[in-house]
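Okay, structure first, notes after.
The other protein chains are all here in position, but one chain of the complex has been omitted.
When the chains are written out, they are named A and B in that same order, and each has its own residue count from 1.
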Amino acid sequence: MRCKNNIKKKSALAALTASALSLPALQVNASSQPVDNTISYRYSSYMEDDAKASDVATGSTDRYDIDIQQFKIIAPVGRNYSISFDSIFETMSGASPMGTQAGSDGQPQLVMSGASISEDRDDITIGVTHYGETMATGLSVGRSTENDYQATYYGVDWEWEFNQKNSAIQVAYSHSDDDITPTDALLFGRIQSASKDTDSINLGFSQIIDKLSLIQFGIGFSKDSGYLSDPYKINDVRPSDRSRFTAISRYRHFFKNSNAALHLDYRYYSDDWDVISHTLKVAWHKNVTNKVQLIPSLRYYSQTEANFYEPFKVSGNTNPFFSSDYRLSPYGAISAGLQIIHTFNNFSYTAKIERYEADKSFSLEKVAVENPGLVSYTLFSVGFDIKF
Amino acid sequence: MKQYFLLFSVLAFCSACSTTIQPWERGILAKPEMQWVNDGPGFSLSNHIHFSKEGSSGGTMVVGGGCGCN
Partner (left out) sequence: MQIFIRTFIYFFILTASINVYGKAQYPAFKLPELHSDNIIELNKLRGKVVYVDFWASWCGPCRQSMPKFNALYKQLSSKGFDIVAINLDESKADAQRFLQDYPVNYTVLYDATGQSPKQFGVSVMPTGYLLDRFGMVRYTHQGFRDGDEAKLMQEVNKLLAE
């Protein structure tokens, strides 16, 4: 079924899949009360590569351009508390895939929306943390809003340091309630309103190995229930539950001779839609001078497909669920980045460039048919931090 | 004889598994480049983008480390 070209860009997809599971880790060093008040600002812009004309059956080949501004404030309060304010303001414009269909060669092609007007998404989170002798407890609440989407979320976390603060464990729980009211619902036969909720729990353990290195392990469980399909995609019907599991490991080691720190991060992910993924990130934080840090980084990602994913809908397929969303397809992605941080006494600025490419050949397992909607993008980011 | 062996084994094991770092030996661990996250807003943004562009989410927790001050 072809769709009209003047369909408004659906921004909710970004929100649907991101949801509040991207609850910012507010207090990234939760163990001690921050000493200074810190204000941070970042401006970032990323541009998705245009879709190849041969991959598009109908609609625009423009993909997203996204502008993002972040404001963050962290402040100590009294002797034992700190508060934080974290916000993201995002503007998106461009077209996105509404579905796929078989091309003349049997390969999937994208059915794109027409060029769109811009959509905004605002995300605000506020947190409070209490610091005891060896324990820290935090509480956060937040809200995310777009014209067709709203999410309210909260989280609690508790951290305990022991063994002369050489070891630490953390337990965190969060919950999110999301509501979607798709635009032009009646016009296009979409669901008029729907909701979903998410619960997650995370456990972490970290250990100092020696003066130069430390390691961390963590596991997480999360469950989404409710309306999980994408209302803007043709024929998209997904199960009403999704249970996820993650296991992470992080390692940091300082090389004195190089005056640089090595960062290694690995995440294993699996869910009951049969998506399994591996993420490996390597970064080298090099002190070029005692004020300037240069950080090259590399990220590798590979995922398998959801069990109801198909490159395009085939008649006679009896599966009650279907999606041709590239996010549920098998593929791999590699990204490379370079960041600079220049620090003065109470002020620092940073600039970063990153290139992300998704392709079936990057996947750990052989992929027969690549989804034409796979995304590649270039990201620029600049910003500063002020302590006072 | 057996008791001494047991005592020494226990002490040896304890000293082997705990090279406990003293509070004043955390200079390198306190460096910004040795934190789990060196750029907080950058970390939030990366997670935000990846969760919306990929099929996986989660695994963002950070715990422990740092200077251990106060």
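The rule is simple: contacts are C-beta pairs under 8 Å (C-beta built on N, C-alpha and C of every residue); 3 or more make two chains touch, one makes a residue touch a chain.
Because the structure is predicted, anything quoted here is derived from the model rather than measured.
**Student:** Going by the stated contact criterion, tell me the shown chains that border the hidden chain.
**Tutor:** When the entire complex is considered, the left-out chain reaches A, B.
**Student:** In the whole complex, not just what's shown, which of A:Q69, A:Q164 or A:S376 touches the removed chain?
**Tutor:** Answer from the full complex: A:Q164 touches the omitted chain.
**Student:** Write the list of chain A residues that the hidden chain touches.
**Tutor:** Touching the missing chain: residues 33, 35-36, 76, 79, 164, 290, 345.
**Student:** Take the complete complex as the reference. Which residues in chain B touch the chain that isn't displayed?
**Tutor:** On the side of chain B, residues 22-28, 30-31, 67-70 touch the unshown chain.
Methods note: only the chains that are shown with their structure count from here on.
**Student:** Counting only Cα atoms for the centres, state how far chain A is from chain B in Å.
**Tutor:** 23
**Student:** Enumerate the contact residues on chain B facing chain A in the complex.
**Tutor:** 18-23, 25-29, 31-45, 47-70
**Student:** Mind pulling up the chain A residues that touch chain B in the complex?
**Tutor:** 13-15, 17-19, 21-25, 28-33, 35, 40, 42, 44, 46, 68, 70, 72, 86, 88, 123, 131, 159, 161, 163-170, 172, 200, 202, 204-212, 214, 216, 218, 220, 222, 244, 246-248, 250, 252, 254, 260-261, 267, 269, 275, 277, 279, 285, 287, 293, 295, 301, 303, 306, 327-328, 333, 339, 341, 343, 350, 352, 375, 379, 381, 383
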